[in-house]
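Pasting a structure below so you can have a look.
== chain A ==
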Amino acid sequence: MSPITPYHYLVLSAALFTIGVLGVMLRRNIIIIFMSIELMLNAVNISLAAFSDQWQNAIGQVFAIFVIAVAAAEAAVGLGIILAFFRNKDTLNIDDMNGLRW
Partner candidate 1 sequence: MLEAIVFYTLAVFTLGFGVLVITARNTVHSVLFLVANFLCVAVLYVALAAEFLAVIQVLVYAGGIVVLYLFVVMLVNLKAIPEAQLDPARRSRLGFAIAAALLVEVSAILVYAGQRAGPAAPAAVDTPARGNTELVGWLLYTDFLIPFELASVLLLVAMIGAILLARREA
Partner candidate 2 sequence: MLETYLVPLLKIVVLLNAVLVAVTYMVLLERKVIAWVQVRLGPMRVGPHGVLQPIADAIKLLLKEDITPARADRWVFTLAPIVSMVPALIAFAVIPFDSAITLFGYPITMYVADINVGLLYIVATTSISVYGIILAGYASNSKFPLLAGLRASAQLISYEVAITMMLVSLVVMAGTLSMVGIVRAQLEAGMWYVFVQPVAFVILFIGGLAETNRAPFDLPEAEQELTGGFHTEYSGMRFALFFLAEYANMIVVSAVATTLFLGGWLRPFPNVGALAFLDLVPGWIWFLGKTFVFLYVFIWIRATLPRYRYDQLMRLGWKVLIPLAIANLVVTGLLKVLL
C-alpha cells in the first residue's frame, strides 16, 4: 500500500462533497438539504486540514475553524427559518418554499 498523501484526503474530500451535492439535489426535505450542506462544509474542512498538514502551516486549520463558526451561524438562522416556515405551512418540502413572504 502506498503511503497516504494529501491527495488521498483530497479525493475523500471530493467524494464527500459530491455526496453533499447529491443530497441537496435529490432530497426535498429541507432539513436533509441543510445537513447535506453541512456535509459539504465538512468536505471542505477535510481538504483545508490536509493542506495544513501538507505545508506544516496552521492557517488551514484556522480557516476550518472559521468555516465551523459560519456553519454554526448558518444552522442557527437556518433552523429558525425552518421552524417559522413549518409553523406557517405545516410542511418541510422545499418545493413549497416558493413565496418571498407569507
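In this text, a contact is a pair of C-beta atoms (placed from the backbone, for glycine too) under 8 Å apart; a residue touches a chain by one contact, two chains touch by 3 or more; residues count from 1.
Basis for inclusion: all candidates are chains of the complex that A comes from, given by their letters.
Since we're looking at a predicted model, the values are computed, not measured.
Trainee: Looking at this complex, which candidate touches chain A: 1 or 2?
Mentor: 1
Trainee: Of all residues in chain A, which touch candidate 1 in the complex?
Mentor: Counting only chain A, the residues touching candidate 1 are 1-4, 7-12, 14-29, 31-32, 34-36, 38-39, 42, 45-46, 49-50, 52-53, 55-59, 61-62, 64-66, 68-77, 79-84, 86, 91-93, 95.
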